[in-house]
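Heads up, one of the protein chains got dropped from this complex, but the rest are sitting where they should.
Letters are used for the chains, namely A and B, taken in the order the chains are written, and counting of residues starts over at 1 for each.
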Amino acid sequence: MSRLELINVSKRFGDQVAVSEFSLAVEDGELVSFLGPSGCGKTTTLRITAGFETPDGGAVIVDGVDVTDLPPNKRGMGMVFQGYALFPNMTAAENVEFGLAVRHRPVVERRARVAELLELFGLSHVGKSYPHQMSGGQQQRVALARAVAIQPGVLLLDEPLSAVDAKVREELRTEIRRMQVQLYITTILVTHDQSEALSISDRVVVMNRGAIEEVGTPTQIYAEPRSAFTAGFIGAMNEIPVRVVSGTQRLIERDGRRVSAPGAAGLLDGELGLLLVRPELLEPLGSTTEALNGDLLLTGRVEVQTFLGATTRLLLRELPAAAGDRSALPTTRLLAVDVASASASRWPAGSDLRVRIPVGASRVIADRAAAGAAQPSTSALTGSAASGA
Amino acid sequence: MSNPSITGEATEEYLATVVAGAEAVRKARRRTNRRSRVPLWATLVLLVSAVYFLLPLYATAVFGFSTGKHFTLQPLWDGLGDDGFHSSLQLSLFYSVVTTVLALAVVAPTAYLVELRFQRLRATIEFLTILPFVIPPIILAVGLSAMYGINSPVNLIASSWAPALLIGGYFVLTVPFVFRAVDNALRAVDVRTLSEASASLGAGPTRTFLRVIVPSISLGLVSGALLAFTTAMGEFTLAALLGYATFPVYLLNINGYEPRMGEALVLVSFLITWAGVIALAAVARRAPGTQIVRGGPM
Partner (left out) sequence: MRSSSSGSFAGASTAARRLGGRAALALLPFAVLITAFLLVPTLSLIWGSFHDSKTGAFTLTNYSYLQHPLDLVPFANSLELSLASTILGSVVGLLIAQAIVSSRRPLVQEIATTFSSVAANFAGVPLAFAFIATLGANGLLTRTLLNSGIDLYSGGFKLYSVLGLTIVYAYWEIPLMVLVMLPPLQAMKPSWREAAEILGASRWRYLRSVAIPILMTPFISSLLLLYANAFGAYATAYGLTTGFVALVPIQISNLINGDVSYDPGQADALAIGLAVIMAVCIGGRAILERRSTRWLAP
């Protein structure tokens, strides 16, 4: 229940920049995730918050108090480590009790609190077991119980679920969220797992190469990414080449068709752009006479279908339209369209289909690659689309 | 700062002051990166211990490679040319080689058979191979001399079978390492399947052992052999108490008569030990878990 502020935190190791200009405020009881590829600085930032690394610049402030120069054992934070770091010579109960024992709480009080926490985390039956006798999921819960036993103002989670089986992971992350809300603890979760970050966070901080790429709610990050990196990193995203007619008037054109695109604001007139559209927003068109209503149209042939469970991803290769004014626009080669698996049989591999591209809510970013070299991008698809991750 | 990620009432001025002040303090303390720094105490400890370990070697060189006034390698050449040196070294080599060959030839098939067929005997065999650890050379020497010495029932020493006594004693001393090295190598390989495959192709048990098993455990054999050889070369207690003029015994005596020559040869002995360990370390790099140190008293 503390307010955490990181102000302009930076850190380098040798000549490698690990974190640069990181500023963030986390409100009472909020769960914020740090999400990004390995090496993006999320763990380093977390460790700076905890006090295990000293920042080269910037400050860590808890409830208005500058704790940057305090050692980790004086900051009143809790932490769950990757690999749990349970003390192997102590039972689960003793592990949970440790923080309280260090603070010299009376024995009676300690035992009561430990029992209460074991109960809360469903660990009462393993209280007397040693870490090497417990499963991964149990160890993780003990690590959590141990961290919250001292009622920390801030809870730090360093990839707590990466060592756990996939099936158990989903259960556990819901439990973590439930516990966090119930105990109203300000929490930072570091993870590389997008679904984890998006499913349980109040806000997500997308990081790239030591800097904050973007901050927003899960919905904002997913549906309205503000940078190309975020768009590419979160889920799968199609990038469809278009030409910007006017940035101020928010007009783009493709295949001779000019449409209004609010997402094109701020781009230069005449430059090449990429329209960002999620696979599930692309609609296969039924009949040729359906009105497009301000959307764009694309024709393609299905190369392969990828079964993803509830949805099936159709990978399309664009077919050149009838000779139109598309000079200098790179071809969209591969496109991902997500359809309900139940109807996927309507478009088997080899079949042609026409796809409606909704422009209204989609962002347009400048296509720097095409502007630089004359090479068309080989795939309109970015992110982990191919595997449907 | 117009970063949209910051919310709250803190003014920019306040934040700037906080940040600047903290940064100044930190710069004054000049904390270096934790990751690449070797702790000062660790460096000191390692340096001091390096001095302790290198000093005796240096002192030996200073003493051995001089005439008392200036540096010369003459004592070394004297030593290398000494008849006593030659005969004792030859004797040591003889005993070491014979012991090593005998140990390999006897222990390897035994370990193989125990692993393949006589699993029940494993506990007994392992006990027998731990026993020499419990019985340091001094005790073995007393026992051997009690049984095969001069005033004892079987007087081997005075007979022409005398070498057998020391070979037997060295065999016992080296069994623990050879067995452990070979056994580890055997367990790392699926001995049963290999033997079965070989048998199904018509090979007899000896051929199976020699052509199939031995090549698969070659690293274990090499490390066991190296350890046995270096142990036998450096062994003093048994040789001295049973009256054999091996190299370590010669080394003791010569240092009484000709100290400089003796010290020069001490360095030679050290180099031999060093070569043995380097060879073992090279094997250990290919087969992790190789035992490099005797670990028992001499």
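Brief remarks on what is shown
Note that in this section a residue touches a chain if its C-beta (ideal position, glycine included) is under 8 Å from a C-beta of that chain, and two chains touch if they have at least 3 such contacts.
Note that the coordinates shown come from a computational prediction; the quantities given were computed from them, not determined experimentally.
Considering B:Ile157, B:Val191 or B:Val283, the position touching the chain not shown turns out to be B:Val191 (whole complex).
Interface residues of chain A facing the missing partner chain: 50-52, 71-75, 77-79, 81-83, 85-90, 98-99, 102-103, 130, 132, 146-147, 150. The missing chain lies against chain B, touching residues 38-39, 41-43, 45-46, 49, 53, 55-60, 62-64, 102, 105-107, 109-110, 113, 115-119, 128, 130-149, 151-152, 168-169, 171-172, 175, 187-193, 195-200, 204-205, 208, 230, 234-237, 240-241, 248, 251-252, 255, 262-263, 266, 269-270, 273-274, 276-278, 280-281, 292-298.
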